[in-house]
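Heads up, one of the protein chains got dropped from this complex, but the rest are sitting where they should.
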Amino acid sequence: MLRYLARKLLWTAPVLFAATTCAFLVLHLIPGDPVNLMLSGRPASEKVRENLRAKLGLNRPLPEQYAHFVLHAARGDFGQSFATGQPVSQVIAQQLPASLQLAGSGFLIGVAGGLLLGIAAGLYPNTVIDGIAMFIALVGISMPGYWTAMLLIYVFGLRLGWVPIVGSGLPVLILPSIVFGSYAIGNLARLVRSSIIDVRGEDYIRTARAKGLPERRVVLRHALRNALFPVVAMMGLLLGLFIGGGVITETVFARQGVGALLVTSILTKDYPVVQALILLTTAAYVFANVLVDLLYGVLDPRVRYG
Amino acid sequence: MSKMRDGRLSRRSLLGGAAAAALAGSALSELVSEASAQGRADAAVTWGEDQDYATLDPRVTQSRHEAQAIMQMFESLLFLDTDGKFYPWLAQRWEYSKDGKSIMFVLRRDVKFHDGTPFNAEAVKFTFDTIVDPKLGSQGAIDFLGPYKSTDVLGPYTVRVNWTEPFAAALTNLSNPWLLSIVSPTAVRRLGNDGFARNPVGTGPFKFVEWVPRVRVVMERNEEYRWAPRVFRRQGPAALRRLVIRIIPDATTRVAALEKGEIDVCDQVPPIEVRRFQGSRDFDVMVGDVSGIPLSHLINTQAPPTNDLRVRQAYMYAINRPQVVQQVFFGVAKPAYGPITPTTPGYWPGVEKMYPYDPAKARQLLDEAGWKVGSGGIREKNGRPLEIHFITLLEPDLEVAVQAAAKEVGIKLNVETVTKAKQDEMVMHAQYNIGEIRWVAVDPSVLDIPFFSRNIPAPGKFKFNWSRYGSPELDRLLRQADGQVDVKQRQQTLAQIQKYVLDRALMFPVHVSAQPIGFRRIVRNLKFAQGYWQVLFYEATVS
Partner (left out) sequence: MVREPVAVPAHLAGAPPRRILARLARTRRYPIATLAALVLLLIAVAAVLAPAVSPYDPSAMATGPPLAPPGATHPFGTDRYGRDVLSRIVYGARISMPVGLLAVSFSAVLGSFLGLATGFLGGRVDAIGSGAIDIMLGFPPIMLALLIIAVLGVGLQNVVIAVGVGGIPRFARIVRGTAISIRENVYVEAGRALGASTGRLILRHVLPNAFPPIVVLATLYIGSAILDTSSLGFLGLGVQPPTPEWGTMLSEGREFMRYAPWLMFFPGMMVFVTVVAINLVGDHLRTALDPRLRAR
């Protein structure tokens, strides 16, 4: 298992390096001068532009900029944001808590909702309960996130006034978490349902049934164990997605967060921030995958790492 | 100018007490403010801001949004009020040299920076000299200093600022409270330029407390403050104990925050919300008619079909500006007719008669130019349809309405929404017929930017003469206005420039940018700063 882990981790290095290089090249393909974007349409003189270019190191040749970037990135230094002049690590660190809060609470809602629906549907397959649960799951994966968000804002924020739309603290997190979690609910519910149905067909359940043990409890115990797998997989996915998934949710709810930061940074060509974010997301994705693999092994001794 | 003031008076009566009090002058507003001038001494007010901040250093900023915070904490040598008059501020007196190349300032002696550093001639020299230092990376102030040469310290409280040529915009620019404000030299030396940008130290009525990027800027009252310009009725420290700026980029959220009481003042209220607030018991709105260049279409005079004057003029006659503007802004913004707005010094009212809505004239001009109505109502010439390529970034909503109006006379306006990066690229490579601009500016010298021939964009050179029209005559007029220290003479030159630009249909002004500020009625005495974009909180009270 250690060897497996070592190999997996070794593999992440070229992936991350390639991702970074791609990001650097792609960013420089984007039309437009970052200095102009910084000035956001304000009529600044050539003098201003030259000073800024020198200050940001944009007057150096591309290979030199790349080398500079890679050497510093290897040490965890991503430079300064063009937009705010802050160190990039600080810019991202400021956005992370909001994103993690959203991903965390969204994940909780997704797991709770998904398990509930999935178990209900799995225990009573092909009944009205199953139908309703699976319908909700279908709605969860088919609703456009921004639309869900707008409907929730309209009904609970504007019409009923039950939840605050802006501000801080737990109440503000409610609606965005529901939106963020709704996708997980749908997918998880489906996976849990089918794993429960699988378990019911297994021999040991039949044996238990024959022995007169209360079937539901047996099924639930085994099924839940099985259901942990999709939950773990989902966790990995969400961990990797918290940046991407946040883009829409954060935009609609006008929240802070890494997703919103990504959109603005790409549009304003804030190279240092985008590069760091790409690296961060890719890393999160890759490590999440490794983590999920490992967790599988912990949960199921039958899984062997070759 | 008198016409413009009338316009403002009528709006004032329309908007009621709080806004009226904000605009000093009338007897009514005196009464209103007497009643509410005291307010609660420990009040805090939160302003909802629509854009994120990057720096709080006046020497570095270029953003009118950052200005909202900066001008509460910093002060400049002169105060230019919205009435167009200069008042003493950090400078008590000033005097132009005979050649118009230098101005001598006698400074106040009782001013201290927030960090205790005394304000003096040295601080003025330090501020201006560091602005022109390339290492600072100044984005706005360096241009506002114009052809700056040097600052001479003539005594502890006397300075002379020198330019290499006469600089007519000097007084306006030096009165700018967010670009050429004076910074504490000790603080800059202690913190470095980057450090100062996050911990600004000025002389203004509010002191910096905290800045959480993308979230908020917090300021508190400067208890030592005794040097407010006399345009304010208040003297001494500000009425508010605390002033917070919350960054809420999304307009809907910002308005919701105002209604929930999470913020007290909200900038850029969407036009559709303005009517609702105006009629409400708890909220009100004051609308600033922003100075500078209105939202305008710059028409490329080099690319077909807009290289034909008749096509450009037809376009300008074809669009019913009052109607379009009403439709898109629900009466909140006013149509614009000239290259600078009515609240900008040097505005020439003659522009208002130049391109009335006249579709018949538009059709006639197009007929003359050889564009005949073809299939589907779109005009054609030599088998080619009359297509005008329009790139929009600022106001796609408006351009959709303009597109429909152009179609009425047979012009197919291809509106392409672009990102800023894409726009820059297309502008530099002349791949457009029409582009949009708008700027907040207080001095008419802003006209140089879209009309001076040296500002025609080229590959690698992003500039703003998008009409791509250069003529020695226009250059001469612009240069002349820039150097005319005499206000009357300058006004005449500016009128000529405005007429010249419209005669050749280089620019189609569409509407004056509106800054609708929504606020809770308990907040009183808000005052627009010069330019009608930012609000000064020095006098503000909460009842």
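Every chain is named by a letter (A and B) in the order it is written, and numbering of its residues begins at 1.
Basically, a contact is a pair of C-beta atoms (placed from the backbone, for glycine too) under 8 Å apart; a residue touches a chain by one contact, two chains touch by 3 or more.
If you're wondering where the values come from, they're calculated on a predicted model, not measured in any experiment.
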Touching the absent chain when the full complex is considered, from B:L154, B:A404 or B:A458: B:A404
Sole contact to the chain not displayed, among A:V111, A:I266 or A:L295: A:I266
Sites on chain A contacted by the missing partner chain, in the whole complex: 11, 14-15, 18-19, 22-23, 26-27, 29-31, 138-139, 141-147, 150-151, 153-154, 158, 183, 187, 190, 197, 237, 240-241, 243-245, 247-248, 251, 262-263, 266-267, 269, 277-278, 281-282, 285-286
Positions on chain B where the hidden chain makes contact: 251-252, 270, 272, 327-328, 396-397, 400-401, 403-404, 415-419, 421-422
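Following the convention adopted for this analysis, only the chains that are shown with their structure count from here on.
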Centroid spacing, where centroids are CA-atom means, of chain A and chain B in whole angstrom: 41
Chain A-touching residues of chain B, taken from the complex the two chains share: 52-55, 62-63, 134-140, 142-143, 194, 197-198, 212-215, 248-250, 252-254, 256-257, 260, 262, 393-394, 419-422, 424-425, 437, 439, 446, 449-450, 461-464
Interface residues, chain A side, partner chain B - complex: 30-33, 36-48, 50-52, 54-55, 83-86, 91, 94-95, 157-158, 164-167, 253-254, 256, 264, 267-269
